[in-house]
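Here is the structure we will look at, set down as structure tokens.
Shown here: the complex without one of its protein chains, the others still in place.
Letters A and B mark the chains as written, and numbering starts fresh at 1 in each.
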Amino acid sequence: MLTIHQLVKRRGSRTILSGISFQARSGRVTGFLGPNGAGKSSTLRILLGLDSATSGEALINGVPYARLRTPLATVGALLDGSGAHRARTGRAHLNWIARSAGLPRSRVDEVLATVGLTDAASQRVGSYSLGMGRRLGLAAALLGDPEVLILDEPVNGLDPEGIRWIRTLVRERAATGRTVLLSSHLMGELAETVDDVIVINQGRIVADGTLAEVIDGHGTLENAFFALTTPNGGRVAQ
Amino acid sequence: MSAEVARPHSREFVQALAAELSKLWSLPAVWLTLGGSLILNLVLAAAFVSAGLQDLTGTPNALDIGLASISYIQAGYIVLGIVASCSEYTGGQIRTTLTAMPRRSLQLIAAHLALTIVVVPAALITATSGVLLAAIALGDASAPVELGSTVGILAGVTGYLGLTTLISASFGVLLRRTLPAAIVVLGYTFIAGPILREQTTQAKYLPDTAGLAMWFPQPGDASALSPVHGATVLVAWTLGAFVVALAVYRKRDT
Partner (left out) sequence: MRAITAELSKLFSLLSVWVALAIGMIVPTAIAALNSVSTRKEIALGDHTAVGIDMGYQELAFGVIGAIIIGVVAISHEYFAESGESGGGRQITTSLIAIPSRLRFLFAKATAVAMVSAVLASAAAIATMAAIRIVLGDHAPEIGSEDVPRLAGIVCYWVLTALLAFGITVLTRHGIVPLAILIVNTSVVTVTYLLTRLTSLAYYFPDMAGIRMFIRNLEDSTVEIAPLVGGLVMTAWVAALLIIAAIVFCRRDA
């Protein structure tokens, strides 16, 4: 379970997050939505110990990321791009990550097969397409078979088969009691995948509940999103 | 679901070291830089040997001539240190590194130790190859070189190149971009440093001049540092640079 409690992030004179709190429960897929610049990435980065918060807490099973004894077995994260250096091969990238956690080499082959990159594994990451890079990042996230998955726009760059595959993977993991936090801009796709929804806008949480609760009365998730985050409900100016 | 199995710090460090070694091993730039430095060293050493044979004053010394090229080849090691550090900041790899190894001090120490492990043998091989080339090419023309001092000086060169690589790596961590870091370290080592050396005798406490004392002894200069003294000064500079880099690294947002 992920717990964000009164998280504040200020950079210089800008306030990026003004005291947000929410939870992502185990056994459920939680969607994390917001316009660009709303603070989604900052929240995820603080959760993963990459950035420091001005105040507040971001806990994974009650513990801040920096204190996890076996981070890769607890959390698998997919952030921007592939997270890999362009001159290494895909396999070499996964190899060093596996070594850092003491995972066997066979695990690397397993995740490569899972994401469908076995053939491209010996090519340089620099030659990968956007979708292949995302799949490599996902393979890295799955290496430790983590209890928690944090995915930032995972379907970005994937073809329809990949999109469906992510949806299935994510639902399967939730079904086995794991936690999934998923951010995306594709409302239609998200509505098919998530159980709970959290909407963030300008550093504040504007909605937090089950999918049905958030949609309540708006019809679709997209309508609800625009109603919550824009002054004129998302109507395009004439 | 996997339970949180307690992993002692020692095991974690060894795994981090293995990961960092694996990173260096799989980065083509590391091999290109080390290989290129070895080849260029041999080429320059050959040039120095030719120049030495043409110089009719005094007997050429295989050790001096064989190592003369090191002053230039150190550029390769500087580049290696910088590129190794700055490679973390390409493609967002730093995020992967810090999520896999969240204890930043441990990870950075492991990274620099891995770099040392790779660089020391390479530097020894490079330095020795230059001296061997000079010894073979000069043959009988060379003044006799005694084994004891040779081993000492080769150790000095290896230590110098290793410490130089580590200082450069610390600059890479601080500046995060290869070209600016290269401009600073190379500009200092090849232009500012030598000029300062000529201007004041206090320059002997600066890293490059102190480092030079480790393998380029100047017996005629009474105020020059002894090799051991020079090594101590350079180690101090290296540690200082690392401490600063680590302090920034730990607090920095990625």
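We adopt the following convention: a residue touches a chain if its C-beta (ideal position, glycine included) is under 8 Å from a C-beta of that chain, and two chains touch if they have at least 3 such contacts.
Quick caveat, the model's predicted, so the values are computed rather than measured.
Between the chain not shown and the residues B:Ser142, B:Thr164 or B:Thr254, the one that touches is B:Thr254.
Of the candidate positions B:Ala62, B:Ala75 or B:Leu115, contact with the hidden chain is made by B:Ala75.
Interface note for the absent chain: among B:Ile183, B:Val228 or B:Val248, the touching residue is B:Ile183. The omitted chain makes contact with subunit B at the following residues, 44, 47-48, 50-51, 54-55, 72, 75-76, 78-79, 82-83, 86, 89-92, 94, 176-180, 182-183, 186-187, 190-191, 194-195, 199, 254.
To be clear about the criterion, only the chains that are shown with their structure count from here on.
Mean C-alpha positions place subunit A and subunit B at a centre distance of 40 Å. Touching subunit A in their complex are the following residues of subunit B: 1-2, 4-7, 11-12, 15-16, 18-20, 22-23, 26-29, 87-88, 90-93, 95-96, 98-103, 251, 253-254. Against subunit B, the residues of subunit A that register as touching in their complex are 45, 48-52, 61, 65-66, 68-75, 77, 79-89, 92-93, 95-97, 99-102, 125, 140, 144-147, 176-178.
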